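Data first, discussion second: the structure below is written as structure tokens.
The complex appears here minus one protein chain, its other protein chains still in place.
Chain naming follows the written order as A, B, C and D, and within any one chain the residues start at number 1.
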Amino acid sequence: MKVETGKNIQVQDVSPSGMKIIWQEIKKDKLAMGSLITLAAILIFVYGAAFFMDAKEIAKVDFLSIYLEPSSDYWLGTDYGGRDVYGQLIVGTRNSFTISLFITLFTAIIGLSFGLLAGYFGGATDNVIMRVIDFVIALPQLMFIIVVVTIVPVFNVYVFILIMTVFLWTGKARLIRSKALSERELDYIHASQTLGTPHWKIILFQLLPNVSSLIIVNFILNLAGNIGLESSLTFLGFGLPESTPSLGTLISYARNPDVLENKWWIWVPASLMILVLMLSINFVGQALKRAADARQRRG
Amino acid sequence: MTLLKVDNLKVHFPIRGGFFRRVVDHVKAVDGVSFELQQGETYGLVGESGSGKSTTGKAVVKLNDVTSGQILFEGRDLAGLSRKEIKPFRKDIQMIFQDPYSSLNPKKRVLDIIAEPLRNFERQSPAEEKKIVQDFLDKVGLSPESIHKYPHEFSGGQRQRIGIARSLTLKPKLIIADEPVSALDVSVQAQVLNFLQDLQQEFNLTYLFVGHDLGVIRHMCDRMGVMYRGRLVEEGKSDEIYENPQHIYTKRLIAAIPDLEPEVRGEKVKLRKKLTAEYESSYSKFFDEDGRAYDLKPISSTHRVAIL
Amino acid sequence: ACSDDTEKSSTKEKKGKAVEQVDASKFPTKTTNQAEPIKGGHLTYGLVSDTPFEGILNKVFYQGDPDNQVISFFDEDLLDTDENYVFTNDGAASYEISDDHKTVTLTIKDNVNWQDGKPVTGADLEYAYLVMGSKDYKGVRYDEQMALIEGMEEYHAGKADSISGIKVDGKKIIFTFKKGNPSVTTGLWTYPLHKEYLKDVPIADLESSDKIRKNPIGFGPFKVKKIVQGEAVEFEANKDYYRGAPKLDSVTLKVVNPSVVVKSLENGDLDVAKVLAEQYDQAKELDNVELLGKVELAYSYIGFNFGQYDKEKEENVMDENPKFKDKRLRQAMAYAINNEEVGEKMFKGLRFPANSVITPNFKYNNKDLKAYEYNPEKAKKLLDEAGFVDTNNDGIREDADGKKFKINFASMSGSDVSEPLARYYIQQWEQVGIDVELLDGRLHEFNSFYDLLKKDNDDVDMYQAAWGVASDPDPSGLWSRSAEFNYTRWVNDKNDELLAKGISEEAFDDQFRIDTYNEWQELIHDEVPVIPTLFRYELAGVNDRVTGYDFLAGRQYQWHNVGVTK
Amino acid sequence: MNKAILEVENLTTSFRIGNKYHAAVDDVSFTVNENEIVAVVGESGCGKSALALSIMQLHNKQRTKSEGTIHYNGQNLITLNDTQMNKVRGKELGMIFQEPLTALNPLMTIGKQIEENLDYHTNLSRDGKKKRTIELLTQVGIPYPERTYKQFPHELSGGMRQRAMISIAIACNPALVIADEPTTALDVTIQAQILDLLKDIQSRTRMGIILITHDLSVVAEVADRIIVMYAGQVVETGSVKEIFNNPLHPYTRSLLNSIPSATHEKNRLHVIEGIVPSIAKMDRVGCRFQDRIPWISKHAHEERPELHEVAKGHFVRCTCYKEFYFQGEGDESAHDITQSR
Partner (left out) sequence: MWKFILRRFLVMIPQLFLLSLIVFMMAKAMPGDALSGQELNPKANPAELERIREELGLNDPWYQQYARWAGNAVQGDFGISYTHKTPVMDVIEDRLWNTVFLALVTLIFTYMLAIPLGILSGRYNDTWIDKSVTGYSYLGFGTPIFIFALIMLFIFGFALDWFPSGGSVDSKVEEGTFAYVVSKINHLILPALSTALIATTSTIQYLRNEIIDNKIKDFVRTARSKGVPESNVYSRHILRNSFLPIAAFLGYEITGLIGGSVIIETIFSYPGLGQLFLSSVSLRDFSVVTAIVMMTGFATLLGTLLSDIILSAVDPRIRIE
């Protein structure tokens, strides 16, 4: 039996627009604010510095400076190839972040497209898309990725992003589908239908803006989650080549117990960088999440 | 003049189940409903929750697929039309939704909300469009500056008026109002009801008014139909039905309306008890073995009842 | 942390024989503990591997080296070898080669018995040949040398039920070869199968049978007591071992991950384990562990691509006009790299420049040859001479026709240093003006890498790889015109001739063989179809309570000598 | 005169919003007697639920502040700690919530949820509790109590759920039941049944009932006394007859006039301008209703509006009622209503 919505309407305050709420929420939350600043600082610095750095120089093997401790020449010492860890950290941070960004972006786009289609049309469309998603989810992902990595002839950042995207879009699609499913039952969608608005317009201009906060929050949180993504693959030996240094490359040098125990400068800064990036993105994401959910808002 | 004629309308929703999610049964949400709307009148549909009122209304605007039956709008059958074919009729038939909160896209400004139908049917310059929207806002009693606001910046009643303005922009002939006030506080409800009446006069609108509050229906409607389990059990002039209900379900429904006069409450309790007893004893007079109401039979020129 | 040189010289301890063999030896090969081993001693051996051992505990069938290490505790070949991997008569059997070099007679010693008490007989060794030659056998041990035994090919083809060239007489077994081949003194298969025990199992099922996997019976110093599949094996002493009861009562072999070896040695979890180069720094700091070292039977090299393998003709064919046609170009590339430094710095002295493609632990290694030394000036000069000059002043040399000259270099992933090493080479070549690029921008995983080489992928101009070599010094398998493994596809008449000479009957005369191979090595050195880059040391960490452990090359069967003193 | 069960005096309940406390219930006083139904009416957001929850002491202590006294059975509920209050809640005071689906634990059977009340306030045996539960279910008119006992909330219809909710509230024969919009979610026919049921139970147990609703016709149907609330304050109170026959406060009159009555002619309905101010934005000086009747002169309002007793037991806040008239033609119909009674 359907229950009447009844009269449980609260008289609402005139509330500010989305961006303002987000900004206010971040301002309220010192942690989020600090995180945002930290994040911005790191990114500006890293992208800026990496731009001026000579990638070749960083990758240059130098036997005279193997495993040097941090010094004024090498701020963070060198690795077993005599390569500057600091430079690798900068470029690695940039690479890891860029990878994470693009994976998140592509998964968002794919997940969004399929999620919206499945959610909006429901029925057979939904069924087909959900079966595909179920299938991809049932794949043992890490194992599959390892196999794929061994198959692809060329393995670089783009290929990596592509492979990860293939496996990671499903979660988003599911999330957005369920939101879209509930959203399409709302009368504003019905209204648009009775007003003669074509489906594609409804999906793009009515549905999409209403799942956007969900997407943004999820995007940010995934961005944090995806930063460490390549590190475990690198650890297993299926990561990107060392010529494309990433945070994972530096961290997985710690596989060698000698490095882990005695050469902290190689892996600790990268680990901290991952931690700091993930946390600060995450904190910003949490604040956004609160902003998106009126019930949790602090202000 | 008959604007809308619904003839033996059936809307069945499939229930899926079993091995391959085949359709095993149907919810007969609307199961053979027929009524007519004259130009300029307000026709009410009442009934308890789940009786198929909304489904009927939505079928008319093609939000639901019609299983069988005809929906004749100005003599043309809408039931079998495809999405494309239906588009021209969208201008003529509009809908007002129950919940003013969910029926307006929270992410859109009022301008975009009200202009949406215009953009679908007519090409206008932004300035013209703005002008039209502001005119309508004025008609529904909202200030022209409102176009840049978002729905959440309005009260429930104001929002409902925005929804109404949106449905008016295409100058429809028929408006389906699905419980347009049941989400509103009494005081706000009054505002919207008054306003709907004003518009009807101004634009010579025809309303199909769906509701469960008999006070509201009686207040608004010239004629009404009482629905029960997907079927009409009684139809006629509002007064006829209130003063002289014939079907046992209608009687119970009316007896259940709380009365504003505290003095009569003792009698009403007794009346309700009596009707409950009657309902049980005379069940077969009103329903067949399957519990389905009989077809409507005229008992006067305007009044029809589903009895044996 | 980088100045290991002083460290190394202090551990430098030259021991009699080792010095004769390997001039560059920096490591002791024998434990120094001379104390009397205690009774009932127990030793833990670390099998260094990041994967479990497969558990195919028989030399006829095993595939991975981990299994081989397990086998060496409880089973042996019948013939032992000396430091040059030449058979001796010290082992379970003695051998005799006929004057015409065509028959070899093995006589198994009387007290050599399987661990179930049954004597090891000639029939057991014959059975091994019957199995390996059988159609049902899916292993890879059937090789060219076996095919030289009379009747072996017929048997292998299924045309005969037995091998006519193998005669058994109790503890004696006589092989007859179609032609004499000096490789028999190093490469003859002398590992028997316990026929009595195994004969009921169809050959096709042997490799998966419990008799081989769970309850293997050998005639080595220890008996398998218990196997935890893939992880560990418990051994107990075989008191009836033909060389006398072992000094240890029991041995535990367990798989240890390379990354924890040093730690496990340090805290005494392991008594003996191999130590990887990456952890050398850490290992040499340990007080309770002695590091032993020997030169591995392997060399790394940089190969040039000259052509392809013609499947039809079953031989290698050089291109009409290969990229590396000019010898001077190849030499220049060899001069451009500093292997001395690579070995010292990158491998912490655990690798050293290779002067040849025959490893220095063989007497056949040409001691007179000097490895190409780092000499960029000479490299540039050679390049100039060969016409490789920078015509457009971009710092990169164009080829003799003035066209752009670019080399695709393939290298294999594997150890931590693989990538910097590849980068280093590229860097060095760039310094002399040769544009080299890493194929696909990354290292190739082992399988993909060899897939490229095997299929003669045209994108590979040059590659870096390594060969592990067998105890048989004959290089034909990798160098002959018909060798499929000759991945450079380099063919040369002189080469063919010398290789044939090296395994001719005359080569039973050792000096003749040495001379032949010296000449061959000179040819290679001069022609540079490959640049031999590095030889390597293999290290073992041994707890100082262990006595009698000898890490020297060739000394496989010595576990009965090992004891513990604490 | 029945004896008083609950006496609320000067109750003020404030919520913390940001760093400030804002009163949602502002200085409310009233009494509930035995066998009496006191209705609390008012628009959405006027503080009805806040009042109910204050009596039950169910507000989140960290974010809410209650002042004044709530006398029940010789104790001031506001001063009780949780343990003491738990002895009162469920046993002496029962509560019925508006939305029976969400107010019932979806994972517990109906029987268990009713029994839970008995667990803490009686020492009946297991069988005893079950017997009592079945008895309660029968009492509230559930047709198959044995079966319903084992069912989960989602398996019942709305009316059935509300009946189950009522059995929870009356399980321990409380002296007072607070029903917060018990019928808003229900169809009219079922609403009538539930209201009849409450009356019926009351006639047997003589409990007091506080009925919270926004629907004046429901009040007319069942209540003995009415408290009309506006913006956290009581604006008018009196017996049902008194208020329906002689509504005085402009707010009460406006409310009555805006109801489209099933039993009356099609008139233009009265519209109350504006909306109930939110508690954070509320103007707390002067008459809170004055913004919504701007055509009434400011001077008609008291500076500090107080409740005036205009007849026995009939109180009206502020003096503006004296000068109030409906704007425009609307006042005819208003006249109509008041005259017709």
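Rule of thumb we're sticking to: a contact is a pair of C-beta atoms (placed from the backbone, for glycine too) under 8 Å apart; a residue touches a chain by one contact, two chains touch by 3 or more.
Quick caveat, the model's predicted, so the values are computed rather than measured.
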* To do: From the listed residues C:L130, C:L193 or C:V256, report the one that touches the chain absent from this view.
  => C:V256
* Please pick, from A:I42, A:V157, A:L181 or A:L260, the residue that touches the omitted chain in the full complex. => A:L260
* To do: Based on the whole complex, identify which of D:K87, D:K131, D:R147 or D:K281 touches the chain you can't see.
  => D:K87
* Structure fact -> Among the options C:I173, C:A232 or C:L248, the absent chain makes contact with C:A232
* Residues from chain D at the interface with the omitted partner, ascending -> 53, 56, 58, 82-83, 85-91, 93-95, 97, 99, 102-108, 113, 116-117, 120-121, 152, 154-155, 165, 168-169, 171
* Asked: Residue-wise, where is chain C in contact with the chain that is not depicted?
  -> 50-52, 54-56, 61, 63-64, 138, 140, 142-145, 187, 207-208, 213, 226, 228-234, 252, 254-257, 259-260, 263-264, 266-267, 269, 445-448, 450-452, 454, 467-470, 472, 477-478, 484-485
* Asked: Can you list where chain A touches the absent chain?
  -> 134-135, 137-144, 146-148, 150-151, 224-225, 228, 231-232, 235-236, 248, 251-252, 254-255, 257, 260-261, 267, 271, 274-276, 278-279, 282-283
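To be clear about the criterion, only the chains that are shown with their structure count from here on.
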* **By mean Cα position, the chain sitting nearest the middle** => A
* **Distance between the centres, which are taken as Cα means, of chain D and chain C, whole angstrom** => 92
* For chain B, jot down the residues that touch at least 2 other chains. => 49, 155, 185, 212
* To do: At least two other chains touched by the same residue of chain D: list those residues.
  => 44, 158, 187, 214, 275
* Can you list the residues on chain A that touch chain C in the complex? -> 59-61, 63-64, 66-69, 80-83, 150, 153-156, 237, 240-243, 253, 255-258, 261-262
* chain B - residues contacting chain D, complex -> 48-49, 155, 185-191, 193-194, 197, 212-216, 218-220, 242, 252-263, 265, 268-269, 272
* Asked: What residues on chain A touch chain B, complex-wise?
  -> 1-7, 9, 11-12, 14-15, 17-18, 186-188, 190-198, 206, 209-210, 212
